[in-house]
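My questions will all concern the structure given below.
As you look at this complex, bear in mind that one protein chain is not there, while each of the others sits in place.
Just so it is clear, A and B label the chains in written order, and each chain counts residues from 1 on its own.
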Amino acid sequence: MRLGISYRMHFRYSEPVTECQNEVRVRPRDDDHQRVLSYRLTSQPQLQVFSVHDYWGTVVEQLGIRTPHTELELLAEATVETAARPEPAEAPAVSALDDAGFRLEHFEFLEPSQHVDWRPGDAVEQRAAATVAIAASVPEMVSAVVADVRGALSYEQGATDIGVSLAKLLEGGAGVCQDFAHLALGMLRSAGVPARYVSGYLFAADETSANSETADIVTVQTHAWIEVALPGWGWWALDPTNGGPVGERHVVIGCGRDYGDVPPVRGAFMGSGTAEVDAEVLIGRQSEDLPPEAPAPRRARSDVRTPAAPSWSQQSQQQQQ
Amino acid sequence: MILARHAEALLWVGRYLERAETTSRCLNYAANSITHLRAGEARAEGELMVRTLGLQDELEAVGPLESQPQLVAFLLSDTDNPGSVVSAIVAVRENLRSVRDRIPIELWEEANGLYLRFPFLGHADAAPAGLHEVLLMVRRACLAISGVLNEGMRRDEGHAFVVVGRMLERSIFTVGLLEASHSDARGVMDAARMLRLTSSLQAYHRQHGNAPDTHGVVRYLLHAPDLPRSLLSCLGRAEEGLTGLGPNSAALDRARRKAALLRARLELGEVEEAMASAPVATLQDLAVQLTGLASDVHAGIVPPLAMATVQAQYVRPGGAGKGEGAG
Partner (left out) sequence: MLSEPRDGLLDRYQPGGAFDEAFDADGSVRDTYSRIVERFRELDVDEIRRLEKLVADEFRRQGITFTVYSEEEGTERIWPMDLFPRLIAAAEWDELARGLSQRVAALNCFLADLYNGGAAAVADGVVPRWLVMSSQCFERNAMGIAVPHSAHCNVAGIDVVRDTDGRYRVLEDNLRSPSGISYVIENRAAMAKACSWLFYDHAVQPTEQYGQMLRSTLQSMAPGGEHDPRIVVLTPGIFNAAYFEHAFLARSMGVELVEGRDLVVDDHKVYTRTIEGLVKVDVIYRRIDDDFLDPVAFRPNSTLGVPGLLSALRAGTVTVCNALGNGVVDDKGVYPYVPEMIRYYLGAEPIIDNVTTYMMWDPDQRREALARLDELVAKPVGESGGYGVLIGPHATEQQLDEARARIEAEPRSWIVQELVQLSTLPSVAEDRLEPRHLDLRPFVLTGERTQVFPGGLTRVAMRRGSLIVNSSQGGGSKDTWVLAPETP
């Protein structure tokens, strides 16, 4: 499937920002099942961009700006050719997870991490143990966990924040794709299944229903799902938010231990004001006969005003520290 | 090329050093004069002193003046009053500490020594706390620090900022003194008092005889080219310091121009003329100009935003939700 993706992030600041630095991970990766035909990242005001691959193999674009601004818009546009991702051809036995070499190879995806913060003996581990108890193979374990996560959480925007712990998440019982992924990762890892977090885009009107899309173009958010390592087979991708397989409609940006390793945008700005963020992804299906081209950029009105230089005036009698 | 933060710290070293000296001189005067006054007069004198030092707002936070010990505490040892001697000494030391890699070691040692011997700060080495002894100690230490500044410090950009800071503080005080004296509720201006508080009595006597007349003294404190605390010579030295920083510090041009303009207004007699018709308004205008000059110097340094915090920004997959750890 050929997909045109346009990811727009808009930051508005209550006070002028004089310096702002960001790391952006939004470029789809190239792998065996997807190919990036075109990609560009633009911004308003214009930023200096430096691009590298990080430890996890994801493209990081580092952006800096030193012009005073009250708004910042980033726009990433890509055209990607996707293919279906294979379902596991075999069903490795649960005992295969105990292989020392396998465990060492996937060490980082078996341990707790910043956002996948289960601890031996806690509610997450107990829940996982009960869920996988009767599974006869690793794929059965995984499917049982994914099904259980969908039972434990209901999809609700705004119910959680980024730093939410798994314990709090279970308690609240609601969240978005990221929370579904983190809980699934915690349960899988605590049960001894190596599992990693995937950040990407999903061509669907709604994160909870991956296959029902017929529209040409949808407006969504970035998406998150998981991959598990099956002994002797490789990485198997699953989408705990909608319970479906990961197919042609999923576009991978990158993967890591959890959200913290592949955040779409991370940054810092100098200023005393507050920031408001508004982000949206436009995904459309493109004809495969046409030469690859990014969708016509839907630029926000270019009314980004350049404010006057900040006032440096200090109270003249007393030193401020 | 001095760091903007260092330039700012040294500017404040100059200002607070001058403030420590000025406030202790005022305190010395007040302590001596008030003992000869009746209660009502003593209170008026105390209020005038607070006004001279521009500390009305700070005093309001403490409450009305009731007694001489209270005035002494307010001006000497009140750490909440940024205009007190103790606050000035702490500020001088803190600022020097943040630039101690680029100043003579002796400068740091003198300031640190004063800090360690100063009472009210809880140090073991503190000196006896008699008012007279404390003030004498401060005066001597300030002289010693000035000595190192003049004799032991390279005439580099850092030195220039200390000088500019001192001259700004000094000119603001001189104008504040004149303004407070002109608008004193008692309606009588004490010429000798003005001279004492600027350490100018002897110099005046030598030049103008022993019977100071009020107008002569005001003119003298504004215009005398050879008097260290006259407005004219302070502005001259501040301008000299700013000009010495060289043409690359373009952001300071505005401050340079303002200093030059103010000096010209004094030299060309404009100020004297205005004083003749409306002294209080003229002095108030001068005070505003000097505050503006100080702001321009600070703005020209462009110090790092100490007040602004670094804040995190995030975008979250799957839509709404608040960010994490905004600092």
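The rule is short, and it goes like this: a residue touches a chain if its C-beta (ideal position, glycine included) is under 8 Å from a C-beta of that chain, and two chains touch if they have at least 3 such contacts.
This is a predicted model, so every value here is computed, not measured.
Chemist: Who touches the missing chain here, A:T42, A:Q62 or A:S272?
Modeler: A:Q62
Chemist: If I consider the whole complex, including the chain that's not displayed, which of B:E109, B:E240 or B:E272 touches that chain?
Modeler: Considering the complete complex, B:E109 is the one touching the chain left out.
Chemist: Which of B:L245, B:L262 or B:M275 sits in contact with the chain that's absent?
Modeler: Only one of B:L245, B:L262 or B:M275 touches the chain omitted from view, namely B:L245.
Chemist: I need the residue numbers on chain B that touch the omitted chain, in ascending order.
Modeler: Counting over the whole complex, chain B touches the hidden chain at residues 1-5, 7, 94, 97-98, 100-102, 105, 108-109, 112-113, 116, 125, 157, 245-246, 248-249, 251-252, 300-306, 309-310, 312, 324-327.
Chemist: On chain A, where is the contact patch with the chain that was removed from view?
Modeler: Touching the missing chain: residues 19-23, 48, 50, 52-56, 62, 64, 66, 104, 107-108, 111, 266-270.
Keep this in mind: only the chains that are shown with their structure count from here on.
Chemist: Taking each chain's centre as its mean C-alpha position, how far apart are chain A and chain B in Å?
Modeler: Computed from C-alpha means, the inter-chain centre distance equals 56 Å.
Chemist: Over in the complex, which chain B residues touch chain A? Could you list them?
Modeler: So the residues of chain B touching chain A come out as 12, 15-16, 54, 82, 91, 95, 291, 294-295, 298-299, 302-303, 305-325.
Chemist: In their complex, what parts of chain A are in touch with chain B?
Modeler: The touching residues are 9, 11, 18, 22, 157-163, 176-179, 199, 207, 221-224, 241, 259, 263-272, 275, 277, 279, 312-314, 316-321.
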